[in-house]
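Notes follow once the structure below has been shown.
The complex is shown incomplete by one protein chain, all other protein chains being positioned as in the whole.
Chain IDs A, B, C and D follow the sequence of writing; residue 1 opens each chain.
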Amino acid sequence: MMDQFFFAAEVLANGLMTGVMYALVALGFVLIFKASGVFNYAQGVLALFAALTLVGIQQGQIPFAHLINAAFGTSLHHFGWTVPAVLAIALTAGVMVALAFLIEKLVLQHLVGQEPIILFMATIGLAYFLEGLGDVMWGADIKTLDVGLPQGISDSIEGATAEWFGYGFFIDRLDIWATVIAALLVAALVAFAQYTKQGRAMRAVADDHQAALSVGISLRFIWVMVWSIAGFVALVAGIMWGTKSGVQFSLSLIALKALPVLMLGGFTSIPGAIVGGLIIGVGEKLFEFFIGPMVGGATENWFAYVLALIFLVFRPQGLFGERIIERV
Amino acid sequence: MFDADTPETLLEVNNIEVIYNHVILVLKGVSLSVPKGGITALLGGNGAGKTTTLKAISNLLASERGEVTKGSIVYRGERVADRNPAALVKRGVIQVMEGRHCFEHLTVEENLLTGAYTRADGTAAIKRDLEMVYDYFPRLRERRKSQAGYTSGGEQQMVAMGRALMSRPEMILLDEPSMGLAPQLVEQIFQIVKAVNEGEGVTFLLAEQNTNVALRYAHYGYILENGRIVMDGPAAALRENPDVKEFYLGMSDEGRKSFRDVRSYRRRKRWLA
Amino acid sequence: MLDKTEGYSTADGRQIGGVLMEMKNITLRFGGVVAIKDISFDIRQGEIRAIIGPNGAGKSSMLNVISGFYHPQEGEVWFKGYRRGPMKPYEVARLGIARTFQNIALFDGMSVLDNIMTGRLNRMKSGLLSQALWWGAAEREENENREQVEKIIDFLEIQNIRKTPVGRLPYGLKKRVELARALAAEPQILLLDEPMAGMNVEEKEDMSRFILDVNDEFGTTIALIEHDMGVVMDLSDRVVVMDYGRKIGDGNPDEVRRNQDVIDAYLGVAHD
Amino acid sequence: DLVVPNLSYRTGPYGANGTQYADGFNDYFTLLNERDGGIGGEIIQVPECETAYNTEKGVECYEATKDTGALVYNPLSTGITYQLIPKVGVDKKVLYTPGYGRTSAKNGKVFEWVFNAPANYWDGASVAIKYLLEENGGDLSGKKIALVYHNSAYGKEPIRTLEELAAKHGFELNAIPVEAPGQEQKSQWLQIRRDKPDYVLMWGWGVMNQVAIQEAANIRFPMENFIGIWWAGSEIDVGPAGAGADGYKSLTFNGVGMDYPLYDDLKTHVLDTGKASQGGEHVGSAVYSRGMYAAVVIAEAIRKAQELAGTAQINPEQLREGFENLEISTERLAEIGLPDFGPEIALSCSNHGGSGMARIQQWDASAKTWNLITEFTEPDNEVLDPLIAADSEAYAKEAGITPRECN
Partner (left out) sequence: MLYREAGDFKTTYRDDGQTFPIRLDRWGYYVTLAVAFGIIPFVINDYWASAVFVPFLIYAIAALGLNILTGYAGQVSLGTGGFMAVGAYAVYKLMTAFPDISIVIHILLAGGITAMVGVLFGLPSLRIKGFYLAVATLAAQFFLVWLFNKVPWFYNYSASGQITAPERTILGQAVTGPASTASAKYLICLVFVFALAWIARNLTRGTLGRKWMAIRDMDIAAEIIGVNPLTAKLSAFAVSSFFIGIAGALLFAVYLGAAEVGEAFGINKSFLVLFMVIIGGLGSIFGSFAGAAFMVMMPVFLKNVLVGSLGWPTDLAAHIELMIVGALIVMFLIVEPHGLARLWSLTKEKLRLWPFPH
């Protein structure tokens, strides 16, 4: 009996941590949605791309090696040096800013004032492109990412809980780190969006592109800024997920785990991303753990969505989303 | 201060042509000039192209798939086509768009503050101007914390006006400021226009359907029909023009005619075919 | 059993019938904001009833209450002598209440013709199968209703834009199309929310003519919100004045014009 | 020339694995062409076609290549295999699916054109259990075994066999699905932590493997009690878990490492001449070796077919004959330069699946190598044969096939 309770508690704790990991991806979505009303499907791919670039830089891979080899019959692959993690992260962040700039220049700029669904589609096109680009640049191999984040079960938590409850909790140290980082990110982003001039401008842009232009807000600047931030958030998510499971194609699919989080928390709410993440994380873990075996398991994918759907029926704008303004 | 005799030209529109969607030709050679420190009115019926002209000036056509295909627009000696809309605001031209275009999810106050986005003269000055706007529109003070999306049509119009004022512009392009406002407020808005114009030397170019009021406050007027300027002149002269009187002011020789009487005749005289 | 009381006749000799719709002590709140405070008034068969008041007074909200989009916290709406229970907007529409909107609410992706045809949706009853196969009822109905719509198009003189997507139209014509859509439903009461905003005098004259003709030829009862006092005073038979959600005046144009409260709150100066 | 299309996938969720396999497959044929001038004097052409592990693209690839004289297909995807099984019967092409695909295709009476030697999933399941039996002195009764599987046709394959085996040996089976791609498996592994099974088997593919091995390490599940199918036994799978993966086991039906004479030839004729597929980055990896092994078997079947037909330029029908009479003895393997690389194979009209032998390899994280820890072991055919008979009969009935007679 007691055991069952502890198991449940452990699942809960792990669910919370997983939720934070989801939230990290969801955050990027929220930022971009808030700033441009763009539902950025490419956020997952952005995370993959960031992680690939990070590993590539860290390991001194030659970008486009495969392409060059195919074209010139050479057989390049590495420069032969390695770059320290911190520097590599900084460089990758730089790449993400450059990418944001290019995206604005080549895509968004030409789609000002279009309907949301068109912008959404454009981001899917972008996702395809980045996916291909990441592969061409860095190769499709699975890569191990190590920026020095600790991994594995935290012995101290296990020890402490074993002493207190007679049951040692297994908590992954990586998850603890993710939680701390996510909390910091969220706090910073909330402050930014709510209380700064650029934050206000960002929300204004989301409401009405034309009006924003008319009061002198430069869409380009806002978009480059927001996409850069989202690129940075993607990098953080990419580091976390990449450390966990290696950097490879499936990383981009975590976007699909972020969607129910987003829906539940509200597309426009930064705190919503975290709260949504926690609810989804805990919900799906508990369900899979206790109900899953009765119905054959593998319920996590749909359960997250159904859970979010149930919340939505009661609050169509998500828990923290802005009220949908309906007036005539 | 506006000097009607030797005005310095702030904005020149030279023979522009605007096409939407690559096929719909809307402006067919519109030229006008706006003197510094004046209030210039752009009048004309529905679909005449007033909004299009204003958007061409503030460079907002691109997002509607429209483009200026001929002619040029020069603001203080610079072609506006070379500047993006944000840079234009920095240079002092701001537009109050037709149909209000408030930021629905921002509060009234946040809406006003976005108007000050391009300003760099410190929070104190911005705060002062905010108070000024609230003094102009007391109703907004009451509703400062409501989301703009939930305010009434007239309140939104005030927000849009106030927002433009917050940017401390040199020139304001006003697109139908009186639309949907109560009569008292229409008068008030124009009073404000006048006050701002005289007090701070802000130049106005306003598109209006309410010809009556517009001509009372403007210094100069252009009449646009079907994408062409069909008449222009000092406001006072336009007010006396018999055609303007009949078609734009709704006056006949016997003074204002009742709307109840209009049904008895069908007048379809047009300026140009 | 329409008339609660006998009707009255207007200055120009039209006979106005009994009470068609009555609002009783309506109060509408949005959170802290009281949009309408305990308002009662009636609309009689065949009259043109204006609602005026400063911005934010609650006029549009009142129309929304009438058309079932807002549900007042207190008060009752009576229609044709029956108390109207809580109804969905589309049910209200089926009672014969049509309207236009302050911020034009046309269907931008559709042509003018299709927009107007939507006004007649409730008269078209053919089944799914018939529509899918475009056979029998569906086609017949389409053509019959099309004929009615063409009449309205002729009436409002918008023949030449029939096939244009409404998104491309200038403001004034949009307003006209909206009126056409409302008329297509052949309503008993037509609610117009600022039908003449953004129009110049000439266009207002046209619009006035349409409103008067509708009222006259189809006997449609009309309630309208308008800020142009010239229009209101010339067209309407009786005027309700609202301010801050309250009713501050109700009567024929002359009475209202002279009402000191109304002058203070709204008109600014006494209108001639 | 002889055409052996390579329906590969180097993109998409499983691209990393697919790439290595395709490289091994290509390189062996390149070696034959370079060193021997092909087989029997016929150059082997290996046109590659990208399927992205997607059935529709797979079908497109098949249709695009089938009229170019293609002899045999090896799509490395259970999904595509299911698509192709009915088609190859009509088009008369050989379908060779070593270690994957439809298990009951072992029955040559029903599946005339399909071969899945040397081993199939049910063999794998049975060999794993047999290994565990040995570990436990022949008795698994009362033990708990969990199966963590990819929630797809592929992952579900072993369940029926394992259920039979559970009944026979008295162990308790608990099947735990993981939804593709399997990036997140916390609750599955917490279940395992709670249920404390003695052993965990895994039918995974792609990222699922890596995450599973890492999660297993996280809950401190003893790695030596964790056995994956051969598709969950590559260097990529154990990489991210680092030292945590030490001791992890998996099945295999081919040798590992580069300690085979063949690799010398490969180096001289393929690697050093710059002819290696993709620059030879993956040579010697577990999945590469398996791709190469598939090529070896196909090449041997071609040889046999040429021998039987008396002509070097064979057609698919003749290749089918070649497969049905294929024999790869230990000696032959040594001759090829791959001593003890795979099990002996002897196919026949009715047996298209070979002996089903497989062995266990174990990961040494410090040396970063796989070590073979058992010999080739036979599956429990007593259990498997009826299952295969039943499944193939069901298929025959559904598809309206009358099983042919074999003598």
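What we mean here is this: a residue touches a chain if its C-beta (ideal position, glycine included) is under 8 Å from a C-beta of that chain, and two chains touch if they have at least 3 such contacts.
Please read these numbers as outputs of a predicted model, since none were measured by experiment.
One chain is not depicted; across the entire complex it touches A, B, C, D. The hidden chain makes contact, of the residues D:Gly89, D:Gly242 or D:Gly257, with D:Gly89. Among D:Asn17, D:Asn33 or D:Thr103, only D:Thr103 touches the chain that is left out of the view. Listed here are the chain D residues that touch the chain not shown: 8, 10-11, 15, 19, 48-50, 52, 54-56, 59-60, 63-64, 66-67, 78-79, 82-83, 85-87, 89-90, 102-104, 151-154, 156-157, 160, 179-180, 278, 391, 394-395, 398-400. Think of the hidden chain as still there; on chain C it touches residues 67-69, 88-90, 92-94, 98-99, 101, 105-110, 114, 117-119, 121-122, 124, 126, 128, 131-134, 138-139, 141-143, 146-147, 150, 181-182, 185. By the touch rule set out above, chain B reaches the unshown chain at residues 19, 21-25.
Criterion: only the chains that are shown with their structure count from here on.
Where touching is counted per the definition, chain A and chain D have no chain in common.
A comparison of the A-C and B-C interfaces places the larger number of contacting C-beta pairs at B-C. Each chain gets a centre from its C-alpha atoms; the one nearest the centre of all protein C-alpha atoms is A. For the pair chain B and chain C, the distance between mean C-alpha positions equals 29 Å.
Contact of a single residue of chain B with at least two other chains is seen at positions 150.
Residue numbers of chain C whose C-beta contacts span two or more other chains: 60, 102-103. A complete list of chain pairs in contact reads A-B, A-C, A-D, B-C.
On the side of chain B, the complex with chain C involves touching residues 20, 24, 43-48, 98-99, 139, 143, 146, 150-155, 157-158, 176, 179-187, 209-212, 247-250, 256, 258-260, 262-263. Touching chain B in their complex are the following residues of chain A: 112-113, 197, 200-201, 203-204, 206-221, 268, 322-323, 325, 327. Within the complex formed with chain A, the residues of chain B that make contact are 58, 60, 62-64, 84-90, 94-97, 101-106, 110-111, 113-115, 117-118, 147, 149-150, 163-164, 167.
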